[in-house]
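Take a look at the structure set out below.
The complex appears here minus one protein chain, its other protein chains still in place.
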Amino acid sequence: MSAVTAQARLPQELLAAATRRIVRRGQRERKWARVIVAVGAAILAVVLVLSLVRPWLGLPSPYLQDFAQVQRPPSLAHPFGTDNLGRDVFSRTLAASRLDLGVAFAVTGTSLVIGLVFGALAGFFGGVVDTVIMRCADVCLAFPFLVLVLVIISITGPGLKGVFIGVPLAGWAVYARLTRAEMLVVREREWVLAARTLGFPTWRVFARHAAPHVWRPAVTYSLADFVLNIILLATLSYLGVGAQPPRPEWGALIADGQIHLLDAWWITTLPGLFVVVVGVAISLIGDGVAELSGTDMKVVA
Amino acid sequence: MARFLIRRLIHALFVVVAISLVTFLLVRQAGGDPARLVLGAKAPRTAVVTLRHELGLDRPIHEQYVTWVKGLVTGDMGDSISNRPSSVSSLIGPRILPSALLIGYSLLIATVVGIPVGIYAAVRKNRLGDHVVRVVATMAFAMPAFWVGLLLLLLFSLQLTIFPLAGYGSGFIGHLESLTLPAIAVAFSVTPLVIRSVRASMLETLSADFVEAAEARGLARPRILYKHALRNSILPTITLLGVFIGALLSLTVVVENVFAIPGLGSLLVSSVQASDFPVIEGLAVLFGVVVVMVNLLTDVLYVAVDPRVRL
Partner (left out) sequence: MTAYPEPVAAPVERALALSVRDLSVLFPAGERVVQAVDRVSFYVREGESLGLVGESGCGKSATLRAVMGLIKPPAEVISGVAELHGRDLLAMTAAERRAVRGRSISMVFQDPGMSLNPVFPIGEQLAEVLRVKLDLDRTDARARALELLERVGIPAAKDRLGSYPHELSGGMRQRVMIAIAIACSPTVLLADEPTTALDVTIQDQVLRLLAGLQAELGMAMVLVSHDLGVIAQVCDTVAVMYAGRVVEYGPVREVLEAPRHPYTQALLRAEPTVDADAQSRLEAIDGQPPDLTGLPAGCSFAPRCAFRIDACGGASMDLDRTWPEHGSACIRAEETRP
């Protein structure tokens, strides 16, 4: 006969200890995510502050050429050393931050906004609107990003103008896709359906009930995009078609040091390292935020 | 299945046509007067008019477009402006192989490194191993490819002289040698993407019911991971090839410049710098078509490989 019989007591201490153990394990994982965001944000804050207060830091001016100090290795007086014209590399790097971060932020924001708007429209209204917008997105996405930007720069000429036009033109499509997918879900949510059945005009339903809820995937992606745009900007300057001299820009700094790679490695290496640190900081923030907000970030198609 | 394929094909065709149109309009119209560019700003008006006639630039725009497309299909993309009298196709042709090799080589590195690491990170989810992998991947991703290339040059070509400094080398082995550092530079940015997506799809697969069921059958962990789970998560990773190809192409453009590789990327940059529009046009279309084709291919592959979708 199969049977069930008396149930013995579970010692309270065993239960309590196990409870503590299990709860702690679950909490540990979330804690890491918060630490990561904090570290990233801290690094970024330091960089931002440094670049803003640079003029008052007591470093030599980024434009000051001192031929007595040509190509000096990193030292206390020159944390990143000097370049072939005697300019302080660290000072130049910090000066470049304003431009790089500012421009990258601007173009990322522009792409984000354009993408959000068109993606929301496409997802909500469907039909012809959807088809037209998405086909445009397809065409934009059919070109490798850098290639498209280069083509546009070939038309507008080198300099920031090309960047400001080219990057959003190429970049909006990803945000549009993400937002559209989100809108397709939000569109079927109860409060949207309720608003429709209440007879609200379609525009109102779109603008006030549906659209405000679709921003999450796009904004989460924008942090990764920010990093990509920083790198893109540096790449363009390295190739000589981005921000033009004498404006200090990270990519240009790295290019300057290229010919002196063997004897003055710091000119190329250290500014690049700085870029990497900034990029990592922003990525950490992005990853941490994504994990905390629980967004399911599939790599964008 | 067939209907799906046909639909995809039509879509791809449409995008290709749109690409050609957009490229043509952009470059031709906004790009300034090619004849002037060739002859210079000081050239007399008559010379410019003659050249324009020669180049067919005084015909109506749609005629120009049709001529151009016809040329595209037959392989004639016109002549380069800065490298006259070379034709665009003669400039592009020999450069296809170096770029293709570079792409293939870096893709190889990225998958050979990325897939096992991605699996490892998924298995060790949220433990130390996973965190280390993710931080390292983030760092690698934040490194601009050209900077990595320069560093590699510094270390392995200049200081250690293991690899050649620049160029393409001769013979297959020579090519591989010359392309190693560039491929690694490109891989630095692509491998994190592979790791991230393999990890994500493995995590999804590992939480599926059939994995638990396989464990309940008493199958060994390696077998469950590498046979059962991997087969399922490889599928989404294949489609990502379509995403990666765009990034890969962009990366090769810049890396070719760093290492002076005679590929399509360095041609693009020099053409942009010289405002050589016919070449830019041709390259833009080529790149676009490649991306579209690869996307189409991966879609087809996905459908062919996934038994669930077989109809």
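By written order: A and B. Residues from 1 in each chain.
The rule is short, and it goes like this: a residue touches a chain if its C-beta (ideal position, glycine included) is under 8 Å from a C-beta of that chain, and two chains touch if they have at least 3 such contacts.
Just so we're clear, the structure is a prediction, and the values are computed from it rather than from any experiment.
Asker: Could you tell me which of A:23, A:132 or A:185 touches the chain that is not displayed?
Answerer: Once the missing chain is taken into account, the touching residue is A:23.
Asker: Decide which residue listed in B:5, B:208, B:260 or B:274 touches the omitted chain of the complex.
Answerer: For the chain that is not drawn, the touching residue is B:208.
Asker: Which positions on subunit B touch the chain that was left off?
Answerer: That gives, for subunit B, the contact residues 208-210, 212-220, 223, 228, 231-232, 235, 306-308.
Asker: For subunit A, which residues reach the chain that was dropped from this view?
Answerer: Touching the chain left out of view, subunit A contributes residues 1-10, 14-15, 18-19, 21-23, 25-27.
One rule holds in what follows: only the chains that are shown with their structure count from here on.
Asker: Taking each chain's centre as the mean of its CA atoms, how far is subunit A from subunit B in angstrom?
Answerer: 22
Asker: How about subunit B: which of its residues touch subunit A in the complex?
Answerer: 11, 14-15, 18-19, 22-23, 26-27, 30-31, 126, 131, 134-135, 138-139, 141-147, 150-151, 153-154, 158-159, 193, 196-197, 200, 239-240, 242-243, 245-251, 253-254, 257, 268-269, 271-273, 275, 277, 280, 283-284, 287-288, 291-292
Asker: Quick check on the complex: what are the subunit A residues that touch subunit B?
Answerer: Residues 29, 32, 135, 138-139, 141-148, 150-155, 227, 231, 234-235, 238-241, 251, 254, 258, 261-262, 265, 268-269, 272, 275-276, 278-280, 283-284, 287, 298-301.
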